[in-house]
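Yeah, one chain of the complex is gone here, protein chain that is, but the others are all in their spots.
Chain nomenclature is as follows: A, B and C, assigned in order of appearance, with residue numbering initiated at 1 for each chain independently.
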Amino acid sequence: MTLCIISGSSRENSNVEYFAEKAAASYKGDVTWIRLRELTINQIHDQRHDENGFDPVDDDHAQVVEAMLNADAVLFATPLYWYGMSGYMKTFIDRWSQVMRDPDMRFKERIAGKPGFLITCGGDQVDIKGLPLILQFKHIFEFTGMDFKKYFIGEARKPGDAAKSSRLDQLENFFS
Amino acid sequence: MTLCIISGSSRENSNVEYFAEKAAASYKGDVTWIRLRELTINQIHDQRHDENGFDPVDDDHAQVVEAMLNADAVLFATPLYWYGMSGYMKTFIDRWSQVMRDPDMRFKERIAGKPGFLITCGGDQVDIKGLPLILQFKHIFEFTGMDFKKYFIGEARKPGDAAKSSRLDQLENFFS
Amino acid sequence: MTLCIISGSSRENSNVEYFAEKAAASYKGDVTWIRLRELTINQIHDQRHDENGFDPVDDDHAQVVEAMLNADAVLFATPLYWYGMSGYMKTFIDRWSQVMRDPDMRFKERIAGKPGFLITCGGDQVDIKGLPLILQFKHIFEFTGMDFKKYFIGEARKPGDAAKSSRLDQLENFFS
Partner (left out) sequence: MTLCIISGSSRENSNVEYFAEKAAASYKGDVTWIRLRELTINQIHDQRHDENGFDPVDDDHAQVVEAMLNADAVLFATPLYWYGMSGYMKTFIDRWSQVMRDPDMRFKERIAGKPGFLITCGGDQVDIKGLPLILQFKHIFEFTGMDFKKYFIGEARKPGDAAKSSRLDQLENFFS
């Protein structure tokens, strides 16, 4: 069994990655990390309705999607930036509209039913102001047919806050 | 009086830009368009807590922010991609965390009280599945002190749909 | 064709009823009004898991449900009280948990697929603060299998405001 963690953090050793690590410790299987900031992923160019469809894009997007589709479960870990997922994460997800139309990828077929998890964290009333993000992921998961298993909202402002969080015990059995 | 329209569309002649144009026709003053897809805007690197703060970034972000801060009103026009703003728009907004800390920019002071408008459009139950985006912008506007005046949700799937929309009359007096 | 309007207003000639009337003028068929304030509807006593199920309740609930199930379409019209539907409306809907278990009523079978509409109105940033209500009705409609066709959010504070609303033209073709 394999878990693919896709991180939208823009800095090393971020709080949301700390929370994701703690959660992943309860996963019985292999864990793969993808940190979007270390990769090149272009913005989508919406060519869904172009006669010739999408132009090929030479970046790292396809390899991340492959890792995601190969895993048995996917954890999206994104800081709450401006009350939503980070630009890294959004740019990555927007491009799904392209790979969904690549028959070799078999995106829809492979993602359907896959368990999806979400971890976010922020500092400004995150338990409330993070809710639009949860609602958005619900729609994302529904559209793809992923199974939205669980989410965790962490509170953290400064680097290192996650390690001192009183919510860490909620992550101990996150995957069990 | 000037209105700055910031578009997060990824394609030319998009539906959301059509809706924004119709709305802008009721604006009494000059209208400036910024199409993020024509510019280079990098993802944020969160250095809020770095000793030396943010490294300077050589891209088009500052000029867009200047145009926005100089305008009397701002209209954010974004397609609903994956039930949220486009990656172009999110990448742009994430970087506000950087310019907010640039004393020469006087971001907070200049944006406070500025009227903000939002136009989005999509096809999959957009009146309902677009609501998390509205809630997110509410938080964004509140945080900056912008005044969230009005939003419009358009329904459109294929290129050209906006021109045939039964909702166009709602835009006739959008700014009056 | 028949439309059943269920009003949760607590006062005569309310703004939301004005909006509902304007909308109903575009309905091609008969229109039936139910004003919950004129009826007696008790709070639910949750006996879903009682051995003998629900005790019969002697009030007007069943007749309203019958009218609703007999109609071809249902419009829920509720003022936004405290950022949600009125107590009248909520008390009425809570009791669906009881009638759903009454085999003679065939509630689930008869409500499935029925077109549902929602009109609300309020005064305090209603376009934004009314959104949790829209999201709640989405879940209600989904659970019953109703088809959530359309909603309208009106702005009104004082008696008579609805008649002066700049949004009335949005209601002209509400049902067509």
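We take it that a contact is a pair of C-beta atoms (placed from the backbone, for glycine too) under 8 Å apart; a residue touches a chain by one contact, two chains touch by 3 or more.
Treat the numbers as computed from the prediction; the structure is a model and nothing was measured.
Peer 1: Among the chains present, which touch the one that was left out?
Peer 2: Result for the missing chain's touching partners among shown chains: A, C.
Peer 1: Identify the residue among C:Arg35, C:Lys90, C:Arg110 or C:Lys149 that touches the chain left out of the display.
Peer 2: C:Lys90
Peer 1: Among C:Leu133, C:Ile153 or C:Leu171, choose the residue that contacts the chain missing from this document, as touch is defined above.
Peer 2: C:Leu133
Peer 1: In the full complex, which bits of subunit A touch the chain not displayed? Write them out.
Peer 2: On the side of subunit A, residues 127-128, 131, 134-135, 138, 148, 150-151, 166, 169-170, 173 touch the unshown chain.
Peer 1: Contacts of subunit C with the missing chain: which residues?
Peer 2: These residues touch the chain not displayed: 9-11, 14, 37, 43-47, 49, 79, 81-88, 90-94, 96-97, 124, 129, 131-133, 135-136, 139-140, 143, 158-159.
The rule we apply is simple: only the chains that are shown with their structure count from here on.
Peer 1: Which chains make contact with subunit B and with subunit C at once?
Peer 2: Both-contact set = empty.
Peer 1: How far is the middle of subunit A from the middle of subunit B, if each middle is the mean of its Cα atoms, in Å?
Peer 2: So the centroids are 24 Å from each other.
Peer 1: Which residue numbers or ranges of subunit C touch two or more of the other chains?
Peer 2: 135
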